[in-house]
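Missing here is one protein chain; the remaining ones are kept as they sit in the complex.
This part shows subunit A:
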Amino acid sequence: MDNKSNPWRKDFPILDQKVNDEDLVYLDNAATTQKPQAVIDAISDFYSNDNANVHRGVHTLAERSTEEFEAAREKIQKFINAESSEEIIYTKGTTDSLNIVARSYGQSNIEAGDEIVISYLEHHSNLVPWQQLAIQKHATLKYIDLTDDGFVDLKDAKKQITDKTKIVSIAHVSNVMGVENPVKEIAKIAHQHGAIMVVDGAQSVPHMPVDVQDLDCDFLAFSGHKMLGPTGIGVLYGKKDLLNAMPPVDFGGEMINFVHLQDTSWTDLPWKFEAGTPNIAGAIVLGKAIDYLNEIGMDKIQSYESELVDYVLPKILAIPDVTVYGPSDPKKHTSVISFNLNGLHPHDLATGLDMEGVAVRAGHHCAQPLMTYLGLSATARASFYLYNTKEDADKLVDAIIATKEFFKDGTI
């Protein structure tokens, strides 16, 4: 499919520009996605027409903004098939969501000698909060091994998760390895041992249908900005019983029931975890992003992306001296493709691609333990979304080959 026949691309004004005199090919969607006009307009609409603080005023604007704010919560609830909108907590993003689980559930449930189990492919935001909790509580942080293809290994999960394990936290889709992990199966194992299952959905929720009841996960974290929405807004889903039993982490306005001079009672879910004036516009506009995604359908987005992977992955693999990380079977590979050109540092590769208008990420992708595990310092990474096309894929492949040629004599 070329750029013109992609039905969604025209909705994203930023894509229509030149970078270094070349047409922009935006392939850094795992870092953040671009926004459709409907989302960009919604920000301006809200501030032009409906802006007021939520849950506070009796005036009409306050009512209107509160209604939209809570309506967006219900959209999110349906989007991930949560049982109730009380289970949807607005946060700043995935990092914030995971920190809330660590600081609230973790602080009150982890004791010395307990185990927290993650994997070698976790993003720092699903690693450092658990590591710090483990240090503080004298608990043990354990890592599940990866298969040769780069998946979190179910066999090893069965070994690492024991009756001492209290928390298991795994990325649903990796931001480096291009794999979808068997989180549903891992959740089963966790539950058999009485542990809770946390899923980092930063890279899955934007790209495929995610059903929290089907996964039977206890918590799910994701970010608005990776799914066409604004930065600074994200979601923590949690099972109601767990959230009800958990203490709040931030204190102040909005989250109280009644404040006395010497003590305070907390308000109900979900507001118990939303102290202070929240990111009102962000939440409402995330709702618009979800409308946009729903209109297309998450099934369709997933199958469109896998078609792109079918097309581009073999082409990248066919370039001599290129190493691709994760599965080489396109059927098993998600639209996040990490690779290296042997003998060339990924920074130099990314600068070359940038000169050709192709935006990719180069670095450790906030996954230094994974880089160490793979014996690398960094990789380049191209990540696709619904507005990318086979034309983009061809430009990426051509740019890799051109950069390889440029550096062919004299590199590291």
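In this section, contacts are C-beta pairs under 8 Å (C-beta built on N, C-alpha and C of every residue); 3 or more make two chains touch, one makes a residue touch a chain; residues count from 1.
In this text, contacts and distances are computed from a predicted model.
Between the listed names "Succinate dehydrogenase cytochrome b556 subunit", "Branched-chain amino acid ABC transporter permease", "Sarcosine oxidase subunit delta" or "SUF system NifU family Fe-S cluster assembly protein", the UniProt record for the complex's undisplayed chain reads "SUF system NifU family Fe-S cluster assembly protein". In the complete assembly, the contact with the undisplayed chain comes from A:Phe406, out of A:Trp8, A:Tyr373 or A:Phe406.
Contact between subunit A and the absent chain runs through residues 20-22, 344-348, 351-352, 354-357, 362-364, 368, 371, 377-378, 402-403, 406-407, 409-412.
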